[in-house]
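Structure provided below as C-alpha cells; questions to follow.
For this view, one protein chain was removed and the others were kept in their places.
Per-chain numbering from 1; labels A, B and C assigned in written order.
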Amino acid sequence: MTDKTRPHHSHSPDEIEQRVRNLENLLVGKGLVDPRTVDRLVDTYQHEVGPRNGAHVVARAWTDPEYKERLLSDATAAIKELGYSGRQGEHMRVVENAGRVHNLVVCTLCSCYPWPVLGLPPAWYKSSGYRARAVTEPRVVLSEFGLELDEDVEVRVWDSTAEMRYLVLPRRPDGTEHLPATELARLVSRDAMIGVALAGPAP
Amino acid sequence: MTDKTRPHHSHSPDEIEQRVRNLENLLVGKGLVDPRTVDRLVDTYQHEVGPRNGAHVVARAWTDPEYKERLLSDATAAIKELGYSGRQGEHMRVVENAGRVHNLVVCTLCSCYPWPVLGLPPAWYKSSGYRARAVTEPRVVLSEFGLELDEDVEVRVWDSTAEMRYLVLPRRPDGTEHLPATELARLVSRDAMIGVALAGPAP
Amino acid sequence: MNSGHDLGGMHGFGDIDQSQRENFVQQWEERVFGLTLACGLLGRWNLDESRYARERMDAGEYLRGSYYEHWLHGLERLLIEKGLVTVNELESGRSEQESGLNPVAAEKIPGILRRGAPVQMRPQSAPLFQAGQLVRVRNFHPKSHTRAPRYVRSRSGRVSEWYGAYVFPDLHSASGEKRPAHLYSVRFEAGELWGERDAEERSAVYVDLFEPYLQATEV
Partner (left out) sequence: MNSGHDLGGMHGFGDIDQSQRENFVQQWEERVFGLTLACGLLGRWNLDESRYARERMDAGEYLRGSYYEHWLHGLERLLIEKGLVTVNELESGRSEQESGLNPVAAEKIPGILRRGAPVQMRPQSAPLFQAGQLVRVRNFHPKSHTRAPRYVRSRSGRVSEWYGAYVFPDLHSASGEKRPAHLYSVRFEAGELWGERDAEERSAVYVDLFEPYLQATEV
C-alpha cells in the first residue's frame, strides 16, 4: 500500500537519539545515574546472559531424567542449580513439548520473558503483531515462522501476564541419542525455547 | 507532559495538503471526478444543511403535539414533512428528554450522525476521546461539557452502530410558553440535539 | 475486525477537545470529504466497504491520525483495490490512463443527496426477537467488518425495539451482497457492560444490533 511511501515512526531516529542523549546527560548531571552502571547493565545482557543458558538447561534435562523431573516441578530451583537466576526470572516455569502438545510463549500486555535463561527478547517478540496474534491464531503465526504442526497437535499458548516466566522444553530431536549434552545444547535455539521453532540443527 | 513538546501527527499539514492536491489532480485527470462536484458537495454541507434544520424540527415538536407524536413514532417521515431527508438520514429516530431521562448520541465505531438535520458533526464528536468515553462515563463527559445531571436522572447513550441516525429532542425550557416556533428554534443548539447540552439561550 | 476504530470503552484519551466545534479543521479536509463522496457516487463500492477500508488502517496510524486522515487512507485504498488508480499513479499524482468513466456532474448532487441511499429491505423471515426480550451478543472476533463493537460482545441486554430488516453490513462489506437482517435496538445496563464497580450509576447504552449478532438468553 501507499503506507510504504510514508515514514512509519513519528520521530526521526535523530530526534530520539538526541532526546536520549539529553536524558542521560541530565540524569548523570543530577547524580541519579552513573553512566558506568548503564554500560554494565547493557553489557551484561548483550554479552553475558543469553539463550546459551537456556540451551544448557534443556540439554541437561534431555540427558538427566531426574533433573528434568525437578525442572518440570520447580523450574526456578532447578535452573538455579546450573547457576542461572535473578532479575526477570525470579519465578520460572518450564512447559514441555511432549505427546501431541506444542507450547508457545507470549506476553500480550508487555514483553515478559525469562531473562536469566534467554537474555533479552528479540524485537519481534515485543511487536504488536506477535503480541496480538499469538493468542488468536497461534497456528498461523507458527506457520509464518516455518513451523507447520500436525492437525492433531494441541497448541498451548502461555500468556505471561504475571511474574511467572515461561521456557519451552523442546522435544529432543530423533537420532541424537549418542550426543553429549554439550553437543545437544547447540541444537537448542532461542526460538525453540520460545516455541516458534523445533530443536534441531540450524537451518 | 513532555508530549506537548513533540508533534502530534505523523504527517505535517503541508505534506497532507500536497497529498490531497495530488490526489484530486489525479482523479480529475483520470476523469473520475469533476472538481465542481466536489465544490458542490462541500458547499452543501458548509452552507445549506446544518443544525438549523434540526432546530426547526424540535421547535415544531414543542409547539405541535400531533407532530411530536409522529416525530417520536416515525422520525424519518415526520422530518421529511418539513423538507429534510436524504443522505446519512435515510433512517432516523428521535429520542426525547422527558421525565428523569437524558439522552446522549455517539458513534463508537466511526462517526454516524444525522446529516439532514444536523449537517456534519463537530470534530470533537469524531474524536477518540468522545467515542471511547461516551459509553463508559457519560456523566463525566457531560460534566466536562458543563452539564451536571441530577443523580436520579437516567442517562441513555445511543451508540449509532447501524444505519439508524439519532436526534435528541431536548426538553423545552421553562418560561417559553409564549414564544412562537421561530423564536423557540433559536434556543435549540446543535449540542442540545446531540445531548451534550440543554436547550436554552446561548450561554 | 478488532482494531483502533473500535473505541467504545477504551481508556487513556484524556479530556475531549471541545474547542474543535467545526467539522473541518483544515482546508484539505473539505477536499477529502468531497472527493470521498464524489468517488463513492461512481458506484464501485458501498458504504460498508468504505468503512472497512478505513478500519484496515494500521491501528497506530488510525489513533494518531485525524478523522479525515482516516477518510483519505480509505479512499486511496479503495481506489487501488478497485483498480480505479494504480499505486504508481497515486505516488506520482499523474494519470497514466483515463478511466473511461463519467464523473458525476455537479448538477446531479442536490437530487442525489436528497434521495440518499436507504438500506431498509423486505424481511425474508419473521424477527426472532421481540421488544422486552433478553438477548446476549455472541462472542465472535471476525477479522472482517462487523458493526458489533467489542464492548457488547458476550454481554446481555434487553431488546428495546425492532427496527425492521436492513442490509447486513458484515456481508455487504465482504461481497457486496445485500442480504436483509433484522435490526434491533438493544438496551444494556452500564453495570452489565463495565462491571458494577467501574460503571456509572443510572446509565444504560442502547446499541443497534443485527439479528445474526444475537442469541436468546435465559433470564
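Going forward, a contact is a pair of C-beta atoms (placed from the backbone, for glycine too) under 8 Å apart; a residue touches a chain by one contact, two chains touch by 3 or more.
These numbers were taken from a predicted model, which means no experiment stands behind them.
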Of A:29, A:65 or A:180, the one touching the omitted chain in the full complex: A:29
Residue among A:82, A:157, A:181 or A:198 that touches the chain left out of view: A:157
Chain not shown: contacting residue from C:30, C:48 or C:61: C:61
Residues of chain C (touch criterion as defined above) contacting the omitted chain: 1-4, 9-13, 55-65, 138-143, 150, 154-155, 192-195, 197-198
Touching residues on chain A - with respect to the absent chain: 8-11, 13, 16-17, 19-27, 29-34, 36-42, 44-46, 85-91, 93, 108-111, 119-124, 126-133, 135-141, 144-145, 151-164
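Here is the rule we use: only the chains that are shown with their structure count from here on.
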Chain centre separation in whole Å, for chain B relative to chain A (CA means): 51
Centroid spacing, where centroids are CA-atom means, of chain A and chain C in whole angstrom: 39
Chain B: positions in contact with at least two other chains: 10-11
Chain C, residues touching no fewer than two other chains: 61, 64, 76, 90
